[in-house]
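Written out below as structure tokens is the structure these notes cover.
Here the complex is missing one protein chain, while the rest keep their positions.
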Amino acid sequence: MKLRERLSACALSAAPFVLTFVFCSLILLLAGANPFAAFSQIISGAFENYRKIADVIVAMVPLLLCASGMLITFAAGLWNIGVEGQMIAGAIATTAVVRLLPLPAGWMLPLTVLAGMLGGAVWGLLAGLMRTYGKVNEIFGGLGLNYIATALTNYLIFGPWKPADGATMSGTDPFPANAWMPVIGDTRASLPPIIMAVLAVLCVYLLLRNTRWGLRLKAIGMNRLAAERMGINTKANMLLAFAACGALAGLAGSLQATAVYYRLIPSISGGYGYLAQLIVLLSLLRAEWVPFIVFFFAVIHVGSPRLELRLQLDSSLGGILQGTIVLFFLLMRGIREVVKRRQERING
Amino acid sequence: MHIELQNIHKSFGTVHANAGISLEIREGTIQGLLGENGAGKTTLAKILSGYQRMDSGNILIDHKPVSFGSPAEAIRAGIGMLHQDALDIPALDVLDNFMLGSDTSLFLSPRQAKLKLLDLCQRFGFALDPNTSVNKLTVGERQQLEIVRLLALGVRVMILDEPTTGISSPQKVLLFRTLHRLASEGISIIFVSHKLDEIEQLCSEVTVLRQGTVAGSVQSPFSTSELVMLMFGQQFSVSPRPGITLGEPLLELDDAAVSSYRLNVAHMNLSVRAGEVIGLAGLEGSGQQMLMRACAGITPLAHGKISIHNHDLTNRPYQEFLQLGVSFVPAARLEEGLLPGMTLKEHFALLNGSEFVINWRQAEEIAQRQISEYNVVGTPDTLVQSLSGGNQQRALLAMLRPELRLLILEHPTRGLDIGSSRWIWEHLLKRREQGTAILFTSTDLDELVEYSDRIVVFSSGIMSAPVDARQVSSESLGYMIGGKST
Amino acid sequence: MAESLVVQTLASVVAASSPLVFAGIGETISEKVGVTNLSLDGSIMLAAMTGFALASLSGSVWVGIVGAMVVGALIALIIAVSNISLRQDQVAVGFVLTLLCADLSSFIGKPFVRIPGPSMAHMPIPGLVQIPILGPIFFNHDMLVYLSYVAIALTSILFKHTQPGLKLRAVGERPEAAFARGINVNRCRYLYTMLGGALVGLAGATYSLSVKLGWSYRHTAGFGWIALAIVIFGGWNPLRVAFGAYLFGALGSLASILQPSFPNVPTQVFQAAPFALMILTLLLVNAEFIERLPLYMPKFGNALQRILQGKPPAGLGKRFESD
Partner (left out) sequence: MFKNRAAIVLALLLVGAVVLTGCKTSQSTEALKFGVVLVGPYNDHGWSQAHYEGAQYAETKVSGASMIYLDKLNSSDRQGTTLEQVVEDMVAQGAKIIFTTSDDFQADTDTVAAKYPDIKFVMVSGDHAKTGVAPSNVTNVMGKMEYMKAVAGCAAALKTESKSIAYLGPLINSETRRLASSAYLGARDCYEQYRGGDPNELKFTVNWIGFWFNIPGVTLDPTQVSNDLFNQGADVILSGIDTTEAIVVAGQRADKGEKVWAIPYDYVGACDLKPEICLGTPYFNWGPTYVKYLEAYKNGSFKQDFVWNDPDWKNINDRDTSAVGYAMGDGLSDADKKNLEDYISKLASGEIKLFTGPINLQDGTVYVADGQVATDDQIWNLPQLLEGMQGASQ
């Protein structure tokens, strides 16, 4: 009996992956493609050689930072959809430091990191202020701010920070060498961002598990009114959560500028903010699961452009894979609960 | 209509709410259903009205078996129910509420419905304006609306669950008159209550429930002691009021006013001394909640002054009130008091200590200690929403700081059985002996009279001068609440 | 000249806003019954793609329109199932679907990108179109635009004057009370969420067959979010929601008309305008002072408050389980 139950539980947790596989295969067949070829292309696109694996790690950095930031806001019951904009704000602040402050080499990178975090935090605070004092749902506030941040980048790139030989969507002129994060060997990965990302996840894990602030945020997330009655300053704590999440997202944006693109480009946030949202949903707000899911998503993210290059398939299949997994995961979780309740009723 | 219930069973998880209840209701009678909280009265009423499904048992109407899958089917069979908290839609107006579900045609016919509504209102002496929004009505008026609505649907059996909670004495008189009249017209009434005097006043027969079973059925006239015996299986003696010496003045309200867009309460003057218990009487929404929230520092004053322990706290933040030893225990425990989804341990960790990193072992110890001291049925890892109402209230009290100057409680015993209520009050009275002043509201007039030193009555936003609780009876209090002086 | 500019512009605004009207009304119905369909941005995109693809393959715009409505209804069904029956957070599911449907539309829609295809036939309403000013603004369009007027009127009547509409509102406001009055709450929610979804799908078809003809990669991105904001701006009232949709259309036109007149203003300002506007309107309708209007202005405060403020249905997002 026990074994059977455990097996069925196992089947239920594998179900989202199986269903996703089936669903995407059907779509691929519909598009006239060989599903196995497609999936193997994604895998080989991510693992072909050590440089590709390094690319996966490069994609993991912003995802880890954004997801860990979002764990903070989610704990407080806030749906911070503005992570994209906060990344952009971080990148803008970083670029401002690089362009406007003539700093010696040793100072430059640490300052860009701080500026990025500050920029992101400010942008996060804006969404927070709209939520706490303007009663604008953070989904709409954040989304609007994302678009405004994008417009701001475009304005800077096509206006004051225009490259010497004419503005294009490819961004500003590259940063001077002292604002480039050092890379590992001939890969595109860079060590300091990786360390920062790992630290961020670790800190958020400990923060939510063992600190009073983390507990307070959870209290606000569970029941804001009761938390307020208990004497917790909910507005201040929510703002702080927005700022903290913004700072981590801003750091992600800053690192995209100094370690990936080496300049400010439009949409520097690269959709990582939205992707991180899916990751956090899949993690059930548990920090310990985040790195694994991030790895999985990064593999798809890095591997899927292959579909286009090798199979002439639209690489949005990667997004379909990521989305379907989360959708089926949520649905299966619901089914599991329904089954459990029904059993309890029969047994009870 | 003649109704017979046979061997009704209903369980919620491990709780056996109805454990084989059989009952008979004759046409045109007022049948009482008496029992303390948790005895299974409401569950039975909901089963009979189709709101909940029974696990097993039979319902016979005029000796024919029926089964209801939904309230719609029950209403079609002629059975309607007035829920304790009137199940209407506050955002809609009276007429919409009246029409909702009563008409089968596609388009509404408001003119006809309005005539019908006004006609019914006139018959029973109700004064309902069809075009006001329901959230502007008093509890009594909402009840009246439900009664006429059910009558318009052609209901022959009407179940009323604790209908006198929160209504004024005149409204109660009107309600009882209406019920008598309905019974005389052949409508069967099932009157669910835990209040002995109402049952005695109204019913021709009463069935007493205890722990999900029928403890006994009694015909009118009733003997109070017999009913109490059936209800609790034991007799209670009224504990004598302990003599208490009042301390120095603690809370001073000086011509305070609070306003919301619904109600303005002005000219509140009150001086409370340490160790004093003040009861706040009044219908829901008459202003007593606003006074409490102002004293707790939740709502700012629009005018006037408030000081606690000689500190002027007028329009100071809530945190300062907390620091000065003011605590507020709301009635909506899971909405405003506790954090559903968190364990007891996490609650205690949240409220005790200030260091950044939490010492979980210490939190566990505190939780364990408080749980056993307050007789909470649960462990430090129990999620608060899985506690019963009484245990949630105990947990809330256990979370209060040991030294408090002013304790403000909204309906401290609402929804609790007599045993739990007595335990809560024993604990509260212990606190007053240590010099804590207590401010509380209740809809139970007896509770107000029994435990208060002084009582303040609110009526439509006007606050009376405090009266000595020893000089009022629950009857006279009822009339004061209704806006009449005795 | 100036008059024809205004009339022509307003006529374009009416036509260009019709998908926002459909989407806004659809979402209003869905939220009014208590279910938030957050997937609008993705739903509209997938429906627009499906609508155009089916219309191209079959040669009939109506096949496309029905197909798009089915797609919208099915997406709404997923949200309804996961929220009502499987107790999952509707915002989470809606958000996932937003991203997923957008990607699906790109992947499946690839063969249909920027190919010529069928579109709604222009169909001035004889007689009405002759009315000066109003005629050319409102009655010189195609069938879908007229359908958007019908949708506004029918929904408004549904809410105000019919028994099903009253039930719908009751379910959204207080499901347990609706249940006590004999309404099958969850069936009602399924039904209207899907109806709302079908209208959202119709919005997609309106883009690809009437407003932004054809299909291209991420053809309608961004409009879904605006539609969601319009529902809040419109206070869950179909007439106000429609007004909001037209207002947004008009302001969008204003941005592009004004651009040449202000050569010194960076174009990015105009490009971000709809979203900045979205935030501003939400700040306005949620502003604290509206709550206090009756206090400030005893005479007109209440009326003004009713115009500016809309309360979300009290049962929005609240699950209901009998038993």
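By written order: A, B and C. Residues from 1 in each chain.
Here, contacts are C-beta pairs under 8 Å (C-beta built on N, C-alpha and C of every residue); 3 or more make two chains touch, one makes a residue touch a chain.
Note that the coordinates shown come from a computational prediction; the quantities given were computed from them, not determined experimentally.
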- request: Taking the complete complex into account, tell me which visible chains touch the one left out.
  value: A, C
- line: In the whole complex, of C:S60, C:Q130, C:S256 or C:N302, the residue touching the missing chain would be C:S256
Field: From A:S13, A:S170 or A:Q343, residue that would touch the chain that is not displayed
entry: A:S170
Statement: Per the whole complex, from C:V113, C:L239, C:L284 or C:L304 the residue touching the absent chain is C:V113
Residues of subunit C in contact with the chain not shown: 1, 4-5, 8-9, 12, 16, 110, 113-116, 119, 121-122, 124, 140, 211-214, 216-218, 220-223, 252-253, 255-257, 259-260, 263-264, 267-268, 270-272, 275
- prompt: Which subunit A residues touch the hidden chain?
  reply: 34, 36-37, 40-41, 44-45, 48, 51, 55, 59, 146-147, 150-151, 154, 158, 163, 165-171, 173-174, 188, 260-261, 265-272, 301, 305-306, 308-311, 315
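One rule holds in what follows: only the chains that are shown with their structure count from here on.
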- prompt: Distance from the CA centroid of subunit A to that of subunit C, rounded to the nearest Å?
  reply: 29
Rounded Å distance, subunit B centre to subunit C centre (Cα mean): 43
Statement: Distance between the CA centroids of subunit A and subunit B (whole Å) is 48
Field: In subunit C, residues with contacts to at least two other chains
entry: none
Per-residue overlap in subunit A, given as positions that touch at least 2 other chains: none
Message: Which stretch or stretches of subunit B touch subunit A in the complex?
response: 11, 13-14, 298, 318-319, 322, 328, 330, 334-342, 346, 349-351, 353-358, 360
Task: Over in the complex, which subunit C residues touch subunit A? Could you list them?
output: 38, 78, 81-82, 85-89, 91-93, 95-97, 99-100, 102-104, 106-108, 110, 222, 225, 228-229, 232, 266-269, 271-272, 275-276, 278-279, 282-283, 286-288
Complex interface listing, subunit A residues touching subunit C: 27, 30-31, 79, 81, 130, 134-137, 139-141, 143-145, 147-148, 150-152, 154-155, 158-159, 274, 277-278, 281, 313-314, 316-320, 322-324, 326-327, 330-331, 333-335, 337-338
